[in-house]
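Other chains of the complex are left out, but the ones given are in their true place.
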Amino acid sequence: MDVVEFRPTPDQYAWTFGGVAPSHRIRPGTVLKLWTEDAFSGRLQRTTDMPSQVLDMTQVNPQTGPFFVEGAEPGDTLAIHIVDLTPARDWAASTTIPFFGALTHPSTLHEPLPERTWIYQLDRAAGTVRFESAALTLDLPLEPMLGTVGVAPPGREVRSSLVPDTFGGNMDTPEMKPGTTCYLGVNVEGALFSVGDGHYRQGEGESCGTAVEGAMDVTLIVELIKGGAPAWPRLEHDDHYAVVGSARPLEDAWRASQVGMVAWLGELYGLDRLDAYQLLTQVALSPLANVCDTNYSALTKIEKRLLPDAAAHGGMHSHLRSLAIGLT
Amino acid sequence: MDVVEFRPTPDQYAWTFGGVAPSHRIRPGTVLKLWTEDAFSGRLQRTTDMPSQVLDMTQVNPQTGPFFVEGAEPGDTLAIHIVDLTPARDWAASTTIPFFGALTHPSTLHEPLPERTWIYQLDRAAGTVRFESAALTLDLPLEPMLGTVGVAPPGREVRSSLVPDTFGGNMDTPEMKPGTTCYLGVNVEGALFSVGDGHYRQGEGESCGTAVEGAMDVTLIVELIKGGAPAWPRLEHDDHYAVVGSARPLEDAWRASQVGMVAWLGELYGLDRLDAYQLLTQVALSPLANVCDTNYSALTKIEKRLLPDAAAHGGMHSHLRSLAIGLT
Amino acid sequence: MDVVEFRPTPDQYAWTFGGVAPSHRIRPGTVLKLWTEDAFSGRLQRTTDMPSQVLDMTQVNPQTGPFFVEGAEPGDTLAIHIVDLTPARDWAASTTIPFFGALTHPSTLHEPLPERTWIYQLDRAAGTVRFESAALTLDLPLEPMLGTVGVAPPGREVRSSLVPDTFGGNMDTPEMKPGTTCYLGVNVEGALFSVGDGHYRQGEGESCGTAVEGAMDVTLIVELIKGGAPAWPRLEHDDHYAVVGSARPLEDAWRASQVGMVAWLGELYGLDRLDAYQLLTQVALSPLANVCDTNYSALTKIEKRLLPDAAAHGGMHSHLRSLAIGLT
């Protein structure tokens, strides 16, 4: 297996999906050992660092990549398997950015909520991050994930790395974790995918808009499936299938994920649309991902144990899982 | 403990929250052994029964109750503990009702989706219900829940039993299961709560609008807490706290549940609003309940294992759990 | 013509659509000379009166009525013609109610916007009301309208007089003005309609949630059309047809009004759904009504001059206009 290691310098960060020259050309099957800077570009380091003073909002969600995958053409399916996510620092940060987040609203006449920054210390041995507040200190389990995994968008567009959509991007779902295979439809020659925005943990919905944001050491395997591009990003775990929809209002994000799962159930089991709709109604899990970004993201997820065995996308997930053994 | 048993005859069903004379007056601490008819009032029995032909849409979601709880006054908190839910029939039904459900839309120019009815056979020994379709037959785990648990609404209103709102009602969340304590704010003298709409199982979101709908034998314990009415329904399990918000669009349902949880975390741990918002951001689970009813319902849920021990609402849940022992 | 005059005393106000015994039984064709109290029940009188101190939120939008219309049955169409609206006081009030209004949001963590009350003095001779602020004083044209015109809802429900829906209610549209005929589907025996919430003027959207709210002298003629109940309230002026939809999110309110107009164009001209959709696309006016109430309201409106002559609902509007002559 080819192995590519890449730790971008700040001038090498990408800030968009699309519109950026590739940092590397890789062959399908390549292992990537990457480093990603945190969503704040490392500028929030102390509880006294206030977003309005230290953040540059044109430099958030720095991306590592994009990677040009040889042979990838529009209509193909990129399979990105997350082998490992390891915090690259011993601390992480979260904050309230004025008028950003689910429990504030920019189109009102309110003053912004107060800015406050939280620094989480990591205890690697215990596998925890520490939430500290005036009233309460809590050690929370470390559960690393990637906020952004995306390819270049279709239709000549270039989108900010803050955006989730059909091309993946800033989906901010805790389901994007070690062991996940993410299937994304390819829109442009080479796919041009990038990753970033590591979270040491995040709740579903990412209420205040920023998770436990930290630099991350990322190990991926990237594969290519000719054809078969799904309309919306699909995730496969050992024990679940999931589809991510992104839109506003939130019901349309979730509906997109549902329609995506109806299609997937049709592919896997030959169910017609109404029978898939019925089955979904009785078995779907529906965890939210983010309700703070430019599009909201919601998942439709099904436990594999409820379904007959199947080899989604030609058994790609099992294949990647077996390749991953020994890489960490 | 007082024990009240009630199996309503069809003329005794209630069809609304509020606006109905109580079927019983009960004292706090009473055990209720109830029977609830299915959401279709038992009219869908065969796969050839089509909703447009056999359903009477003015007679759906029949309620058992309402119960007048002695001493309950506006501003009090009703605690309804679900001791047991046992399917009362060996089959259940689901269907597609024209222009009802998440993946259709009434304000379009489309013809309705085709009507189709599914009958699920129950295997009590195996604890499963059988999904049958042309392409696939699956035995799915029985996971009984109640679609509707509600009190009379505030502001002199009377709402259909299809509606979820601050008063509970048709929330359609799989979290309303045996072992759950549901806390509802009391709006009128006596609270006037009722239950119905049993589901043998349901996915999150209830996509097509109807779960595995079946008659249910329901055992509850009802308690009263003076004062402390939460703004939105709260659920407590042995291992979770949850708040249910109901509104449109879906983001507002979820935001309501989030603001409700910020309040609850404040009560439990003295967290100020911003610290609670931050903690929520990193620990919340956000499963959808329904995206098909007149209001959509969404939950904010936290695992107790992540939080310090606390005795919500004076330890009512533990108290009710201990009372429940021996009742089933 | 029968003429009924009614100036309710405070204990005679209705606070809901449905659930209230009729104040009068009237025959179709009756002229009603009514007085309506303002939305605040007259409690806001000075700029120093703050809503949180003087308002009783269980006593807002007092209704005059309801009126039982003899012969009205479910499926019939009530035609309410507004002959005249004359301010019953020389002043009116508007205010910011905490977390009510379009540019604030209850499901956030913000403190409420400041409360402020504006009193508008009426100049009857000039036909103006005076907006007074620190920076600017303006005389605005008097343009009286009724915020609420509604019948009892279907499905056994009782709704607050703050609610707009298929039954009309608190639609808060400036199009409900002298010269308007409002067509409402009848849901219960006698229709049980009421009116209230007079505005001396209001912008489209009613941003802050309260218009120039004032007591009103109201002259109506009420007629009954057997059958023909429209799905959503219809308005007819000498020069326009309009349909009012009410829902959340706002696009669904507007879509309902559009689907309603597609139906109306079909009735008037025999257009099929696609041709009506196309015509609407090129000729519709789409003014918002309210974006602050429990449901938002939006209109689809067409200028009659763009369409061939037609006699909607059997020419009822012309008939009522001719009856109205001499009544004012």
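The first chain written gets the first letter, and so on, giving A, B and C; residue counts start at 1 in each chain.
Here is the rule we use: a residue touches a chain if its C-beta (ideal position, glycine included) is under 8 Å from a C-beta of that chain, and two chains touch if they have at least 3 such contacts.
For clarity, every value in this text was computed on a predicted model and none was experimentally measured.
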{"item": "Per this structure file, total copies of the shared sequence (3 shown)", "value": "4"}
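Here, only the chains that are shown with their structure count from here on.
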{"item": "Type of chain A:chain C copy interface by residue overlap (half), same or different", "value": "same"}
{"item": "Chain pair with the most C-beta contacts", "value": "A-B"}
{"item": "Distance between chain centroids, defined by C-alpha means - chain B, chain C (Å)", "value": "35"}
{"item": "Set of chain A residues in contact with two or more other chains", "value": "103, 113, 249"}
{"item": "Complex interface listing, chain A residues touching chain C", "value": "103-105, 107-111, 113, 249"}
{"item": "Contacting residues of chain B [partner chain A, same complex]", "value": "94, 96, 101-103, 113-114, 116, 118, 131, 133-136, 138, 140-141, 201-212, 248-251, 254-255, 258-259, 262, 269-272, 274-275, 277-288, 291, 296, 298, 300, 306-308"}
{"item": "Chain C residues touching chain B - in the complex, by the definition given at the top", "value": "15-16, 18-19, 58, 106-109, 155-160, 245, 247-249, 252, 255-256, 258-259, 262, 273-274, 277"}
